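Heads up, one of the protein chains got dropped from this complex, but the rest are sitting where they should.
What follows is chain A.
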Amino acid sequence: MNKHRLFPCQCILVSFFLIGLGFPLSGYGFQDTKAVHAEKDTKADNSLQDTAAKDSGIVELRRFVSLRNVDSLNVKRIAKYPFVSLQQVVKGNAAGVYVQETNGEPGTTEQSILIRGLSMPLLSRKDIYQVQPQVYVNGIPLIQDNPFMFDIQKFDYAPIGTATNLLATIDMDNIESINIVKGGAAAAIYGPRAANGAILITTKNAQAGMKQVSVNSYFGMAQKDNVTTTNAQDESAFRMPFYQKFASPADMDNYPAYLRDATNENYYGPSNWTDLYYKTSPVRSVNASITGGTNRSNFRFFGGNTSTSGNADDTKLDKYNASFFINMLPLRWLTVSSMINATRLERDRNRSFRDRFSEMQYIPDLTSPIAPNKIIYGNLLNEYKAKSFDDNKNSAIQGYFSLSAKLKKLDFVSRVGFDYNESTRDVFFPSTMLDGNNYVSNYYGYNQRVIIENTVSYKHTFIKKHVLNLEAGQSFQSDLNRYNYAYGYKGSSDYIRINVVNGNSKEGDYLLPKDFIVFRFTDRQKANLSSLFAKAEYTYNDELSLTAVARTDGSSNMQPGARWFFSPIVNTEYNFSKLLPQDKSAISSLSLTASWSRIGNLLLNDRFAAGPQYTVDLGWSANPAFYSYAGFGTLSRPYTAGWVGYDIPWSYVQETNIGVNAGFLNDRIQARVELYSKNNNRMLLAMPVVAESGYASAYHSGMDVNNSGAELMLQANIFKGKKDQFNWTANLNASYNQNKLKALPGGVSEILIGTQKLVVGEAIDKFWVLKTQGEAFHTDADVPVNPQTYQILNYKGLPFKGGDPRWKDLNGDYTINEKDKIALGNYMPKLTGNFANSLAYRKFSLDFNLYFALGRNILNQAAANRFDFINRGGQNDISSIDEITFWKKDLNADSYPVYNPWSAVQAYRADQDIFIENGSFLKLRSLSLGYDFAGLHFLNKDKKAQRRFLVYVTGTNLFTISPYTGGDPELVGYTGIDSGYGLSIPRTYTLGFKIDL
């Protein structure tokens, strides 16, 4: 008997939180218990394989996943790079997946993944949350932040709380495989959660065998940016021509004080703020794992720490991971398994004025920007360092307990899984930082998900060639999102940095703040999802397979009358291999797939289930979350949020998919082409209604959006040598996507929401802008006059004057307004992809990735803001903040027309064609060079089987080619607007090792 074997009684106790041997659970992404194959670092990307990367493990997803439309990432390769979030890991590594990294701040929540295009127009800040795929870790669907906190926010640049990316919890060295589920047929088994696709993460698991120890580490640096700084002299030189040409004497008098006085050393002196702002900063990571046990009980422990610094503004993310797995097979027919996976994230955020003031919901006087001088800026940073704090901490824990029983041909799997994450943010800013007020805020929020799943499956082979798999399952998921938030102003002292409340329950002001002027908010939202599904899979002779899934899902966020949604999914595959000639030197393999699916789409908001409703609606634009009138809570119809009626059906995704897989030259070249047409139907849209109803909008179902596209994956072994000879594998993935609005609620053909126009038949990601037609009007007399009515050409009723732009009057009514906007450019790229190359010679390996996004536009709002200095300076609102980064050269002013910046038509408004630019780019995103010392005798004197001793160097974000004139073309908001606020994605170099003993 093996010494690792436990006694039965212990077995029962321990089994409640330990893991069973993987084989019956492989459908949840478990790896088999077979020993990991010796890996080959140089082996090419395996995305052409149907199942998970063979290269990186032996994950079998056969139980739950249709084999097509699942892309596997080359985890081994990616794990070498210092990526901190799942979004960064996924970026460029799978066809049809578009990642927006709008900000390089480490660990920020402002990143998005879109699978197969944009399924709805992004009209509000919350919408990006609605289109994200579901991420699973070992079969547990991770719960994310609910965007309901935006309801109480005056400014929505970042959500209140830590704004930390909950998908930054993963550590790549703990990951066995990452699979991307695209298309409805593949997602069938996951149901509405995966309506936007799914990402399946499988961690490395416990394994039987000798104790295996792995140690991985890297360290390196994020290189600082080189920017050309400016001072008041440059700014004055930029503004003066406008003043000379257009300013009235009164305007001249209002020339900003900080620019007026050329003797002011602070503004006109050295501009050396970059010394304090940009820093070459360290990145490092270390982790270790131990795996071992018998084939009836085994374990794995993983622990790691990663610290990633940005190169600007002292931003940083610290991550601590610990995972624990134990598998038990107490009985031959029963497996018990469990996992605990815990992460802690601590984030140092940026120190921009905008983010600080939006957190404080208070804007001081902004007449003069901060001086570009190191001493002045240093003083501000000292306030941050010495007197304030901004602690952002997230903790996440996932786990499950699972039982699986195998009784003859029946398999039962029963599982309870949970995901819980909480975040706390504690902020204090001293009175010296804001007009003599100090500020305190505390946020505590958590998201909690419990999921109970049961499946039963049955496999039957009729005659040798006919195999039938039947499966049925049920799941129930319960979500809770909650937060408490309080902020306060004006504490009596900068030494009291917490919001103290009266703790005496007998006093009248029990729990009321003692010191600060405090505003408190709390919110919670529950959502439940119940699902039943049945699946039949028939295989004939390994040539033909037919799969049908029927499922029904009930969501608590739907109205009682329309709570359940039935989805059918069919999928077929035909493998031509047997029909191909024996000689594989030309065509070596060929198969076809086709599928059709319909899956319900979940709502993130709980307000639609109630139908007509009453709510608190006391706010106005500057104060959206006012909560009482005369001290009482109130109720009224949701005039601001929008009318909700009855009869809101499920919206759903209907997708048709055709694919071809082919191998040529003995599979040295493999290709896969996928064509899809994805329709998101019956979506809810806040439709404009007559203002005389009092409502801002009314929600109606019936918006249909189509995304169609093609995906190509091509892999070629260009040089295929034997072991230790030269090998070169190239791998290209490219995907083309286009979207189109197919219908609007009520058969409307066109609507205008704010400045965003939606037109049936057009794409949903268009920029709607005014078209410039030649130079500015030189004088008032140049402005055309309608010969019939003698009406002067006007902008929304305001006549144009000399110095105003010449915008095209599309409909010829001598009034320029929203109707004269043209659809120009699109913010979603038409073509995205990645070209990866792996080269190997003996123990050396080299790989690099060229990532590209083409056919995409950016609205350069940062440039528009530079020119719009009169309006912005006059407003004193959040848009008129000039950050320290204001003092850098980032604009070629000569390439823009000269307009009168005082004009009431707001000549430099961002919604015009001169600010739309081509945002295509190609990046050398990553490069690595490694040498494997394993097997070198001087390192391994006792001849123990050392499986890997890889030493490597990497570089990421090495260069960008783009016609875009602003900053990094990736650092752009979700709707393609470059506000100039994205912190740079630094060029990072690391040196690391990976040792498997």
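Assorted remarks:
Operating definition for what follows: a residue touches a chain if its C-beta (ideal position, glycine included) is under 8 Å from a C-beta of that chain, and two chains touch if they have at least 3 such contacts; residues count from 1.
Everything below uses one rule, namely that contacts and distances are computed from a predicted model.
Choosing from "Transglutaminase family protein", "ABC transporter permease", "Starch-binding associating with outer membrane" or "Quinoprotein dehydrogenase-associated SoxYZ-like carrier", the protein name stored in UniProt for the chain missing from the display reads "Starch-binding associating with outer membrane".
Summary of contacts with the chain left out: across A:D435, A:D583 or A:D894, the touching residue is A:D435.
For the chain missing from the display, the contacting residue among A:R497, A:R524, A:R668 or A:K830 is A:R524, taking the whole complex into account.
Annotation: of A:D318, A:E383, A:D606 or A:D782, A:D606 touches the absent chain (contact as defined above). Checked against the hidden chain, the listed residues A:I452, A:L924, A:V953 or A:L997 yield one contact partner: A:I452. Where chain A meets the omitted chain, the residues involved are 7-8, 12, 148, 254, 330-332, 334, 362, 364-365, 367, 403, 405, 412, 414, 416, 431, 435-437, 452-454, 474-476, 478, 489-490, 517, 519, 523-528, 530-532, 554-557, 560, 563, 606-607, 609-623, 626, 628-640, 643, 645, 688-696, 698, 752, 795-798, 817-818, 870-871, 873-876, 902, 904-906.
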